[in-house]
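So, chain A:
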Amino acid sequence: MHSLTNLSLKTIVKKQVKWKIKLYISSLSSLIILQSIFGFLFFSSGSGSSGYGQQNLDLNFTIYSLDMHLFLSVFWAFISAIIFTTRAYRMDDLSVISSRTSSTIANTVIIMIYSLIAVFIMASTFYLQLLAISFLKNEPFIIDNLIFSPTLFMMCFSIICLFGAIGLLFGNCFKGPVFIKSLTSFFVMFAVFILIISPDSINLKGLIMLPNFMMSVCYLSVAAISFSLAIWIANKSEVSRT
Partner candidate 1 sequence: MYVNLDSATPIYIQIAEWLQHEIVADRLQTDEKVYSQYQLAELFNINPATAGKGLTILFEEQLLYKKRGLGMFVTIDAKERILTKRRNETLTKMAQEIVIEAKRLLVSDEELLILIRQTQEGLK
Partner candidate 2 sequence: MTAITALLFIPFILILVIFIILRKLSKNTKKFWTPKRIIIVIAGYITLGFLAFLYFAFFYESKLTVLANSEIKQLESELKSLQRYDQEYNSSYLTKDYIKNTWEFKFEGDSLPVSIQERGNGLNFDIRLRYNDDIEKGKAVISYYQFPVIIDGLNMADQIPLPIVYMTQEQLFIEPPLENKVSYNRIKASLGIVDFNREVDLEPSISLFHYSSVLLIDVARNTELEDLQGRVTYIR
């Protein structure tokens, strides 16, 4: 009898990541398209404005900040992560050595790497949009801060990562065992109910007041919990081919 192949989970995950990172790349191109379209739609409005009426001076600032770009990236991460858990992608995993666990761990790594790239894409869109405005509209800019501060970078990364993790968890929940499926549906309905009944009960102001670094840590820990839950659920799920 030939000796049996003994590959560690780590090796398999590494190989899966190596191939998936190439095969899932189209999701990043959709982020670029998404950001370009929105950059074009909201070409001139900026992300915010503030006005001052003092000393007979009517001062109006149009502020170009990263809010819209981050907003898009976050939605993108959520949807992409859900797409990664759809049938077509899961079926492809079955044709190589894999388990649901290894595939989900690989997806986790992919989401983290893509989130990192997404921050760079986000920054690129930001600068390119400014460039386009400065050439086409010929309006002068005041540069408050041009450079992504490391804490800001980390915060963008952690928020995108968090929503990717939630998407992955969400997608996996609906592929998992029945009780997890029903639990998730219940939770989602409950959350929507709460949101409709009293939207003020969800108050994140306390979180926003934290310094950037602490916020990133918070986001990343929630992301880590979501990722772990997703992997745990994957470990329990069967391959459903419908």
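The criterion applied here is as follows: contacts are C-beta pairs under 8 Å (C-beta built on N, C-alpha and C of every residue); 3 or more make two chains touch, one makes a residue touch a chain; residues count from 1.
Selection rule: all candidates are chains of the complex that A comes from, given by their letters.
Note that the coordinates shown come from a computational prediction; the quantities given were computed from them, not determined experimentally.
Novice: Could you work out which candidate touches chain A in the complex, given the options 1 or 2?
Specialist: The touching one is 2.
Novice: Going by the contact rule at the top, pick out the chain A residues touching candidate 2 in the complex.
Specialist: 22-23, 25-26, 28-30, 32-34, 37-38, 46-48, 50, 52-67, 70-72, 75-76, 79, 117, 120-121, 123-128, 130-131, 133-134, 139-149, 152, 155-156, 199, 205, 208-209, 212, 215
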